[in-house]
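A single protein chain has been removed from this complex, and every other one stays in its place.
Our next item is subunit A:
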Amino acid sequence: MGPSVQYHCPCLSTSPVPPPPHLPSSSHHFHPLHNLFFCEECDAVRCNRCVAVEVSTYYCPNCLFEVPSASVRAEKNRCARNCFSCPICRNTLSVVSSDPPETPDGRSSTTVNASGEPPFFLYCNHCRWDSAEIGITFEKPTGLAAQLQKYEDSAPDALEFDRLKDHFEPFLRASSLSSSIAVHAAHPGSAAHSHHLHSASITAAASAALARDIPGVGKYTPISRTASGRAHRDRTANKDEMPEYKSRVDIASVGIGAGGGESEVDYMRKLRDVQTVGSLEQRWGNSWAGSLQVKDLRPLRIPLHSKRSKRCPACTHILIKPEQKAQSVRYKIKLVAANYLPAINVVLPHLQKPIVTSDAARRTLMKISPQSIDDGTTPPGLVAGKTYPFHLALTNPLYDPIQVRLSVQRVHVTTSGPSEKARRPPFAISLPTSPFPIAAFAEAWEYEDDEDMLVDDDDYEAGMKGRDKDGRGKAKTVGVLERRANVTLVGGEVIIGKEARGNVKFNMLVTYTYRSDDPTPSEVDGDVPKSSKPPEVKTFAFYTVVDLGPILPREEPRIEGDV
């Protein structure tokens, strides 16, 4: 992995400042730019961890059938057509027919019907498992799930689950009716879970249980509950009116290997071949602690996938809304951060070597420029005690030019303990301090003509100086090196201490100002631009973490390099 830049998502945190990069929690706060969303209403970055998610379509990942949400629950979130996964290797199983009957002349008959001869069975193309091994065969090659339905429904785990469901259903319905509205009003964030009625009723039940009266403990009365008469009904529904549930299946009596017990121990004692014991991964997908043995594993219907729309957690505006069709990759609404924030790429110029595809090309390049060939002597990283330039290329996605200012976040010594104070960040970063412009983004066709034109002379010279380390005199490394189209190349420098260890990783605050297209809506929303600026100019700031890669110790510079 080369050097990288990741972007901070505050995730509704009150403090917009990310933790210092040496803390483990730092990695939790930063994401690649392309995984982030941008809420125009809140003017804020959102990530997959903080958005509210709703399912818009369910589909089977194998047959790509779009399952109506009404039948998803009845089909237990799995494909109810012909899609099964191999119990051994999780591969998708295919339906195969038996061999056609031999004709007298010894050739297999070519006049078989299109679908083949019954019985049909499921066959794994990868591990060659087939369902005939465990006695599952089919009369016809379609509607396999329906043909297996009776086995599935009569399985002890399915029966038990149905009984449990029947048992709790009245109670859940009562409590979800009464409290789900209150719960959701109180915690809009929990809307993320509400797409699933099942989990919603569980949360409702749990919160109702938490809110009930316990003798001797002060009554917890959230405002939303006391405001209505619901709280009262909640309590009555909860008052241990539920009859006790008794399982109708005794685990020990089900037979060998059904979820532990003496028989299982006995089996394991006599075990000769470890292959006959199913691995945890193979048994994991079952809803019931079943047999340990591989021969008892059954093919499972393939779990459905979903397309999801995403909402801003604060204002519930839609950030992502996919097209209804399951296999479309288009979106009706797609507010991704890459369309709002400048993209930043970081490189270490001393590690940038052209790639050659053949020896002939390498020889030619050697003649023209021997020093640009990677001869293996450059240590693959940053060596302690040295100074390196690095380049940041900022790309403006907006149709207006922007002014960008970069600043390195100081690591607050106060936040770390006294022992931490001793090991200060072992490197120093210099970046241009003054703001610099990035030109507006234009559509690709506007660049088409000048794509392979040379840089004009000023930029060319600046670029030459910046990258020319072994060249004439003192090279300019910090500052704007080059500007081209909507990209500006900025140079920085890192000075690494002699005893430095770990990664060169620092937080960088990026502030940019842009001309707002329509100042009117933002005023309506009360989204006041920075008062010191003219009203049509807005400022946005975000944090990034820049990782330049590991620092290599000076003694053995080539050992731990993995770049």
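Note that a residue touches a chain if its C-beta (ideal position, glycine included) is under 8 Å from a C-beta of that chain, and two chains touch if they have at least 3 such contacts; residues count from 1.
Heads up, the rule we're going with is that contacts and distances are computed from a predicted model.
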Missing subunit (named according to UniProt) among the choices "NEDD8-activating enzyme E1 catalytic subunit", "DNA sliding clamp PCNA", "Vacuolar fusion protein MON1 homolog" or "Dynactin subunit 5": "Dynactin subunit 5"
Residue, one of A:15, A:154, A:275 or A:327, that touches the chain absent here: A:327
Option touching the unshown chain, where A:336, A:480, A:494 or A:508 are the choices: A:336
Selected from A:91, A:263, A:503 or A:516 as touching the chain missing from the view: A:91
Absent-chain interface as seen on subunit A, which is shown: 32, 34-35, 59, 61-64, 89-92, 94, 108, 110, 112, 114, 124-127, 305, 320, 326-329, 331, 334, 336, 338, 345, 347, 349, 352-358, 360-361, 364-365, 367-369, 371-372, 391, 393, 451-455, 460, 463-464, 467-468, 482, 484-485, 487, 489
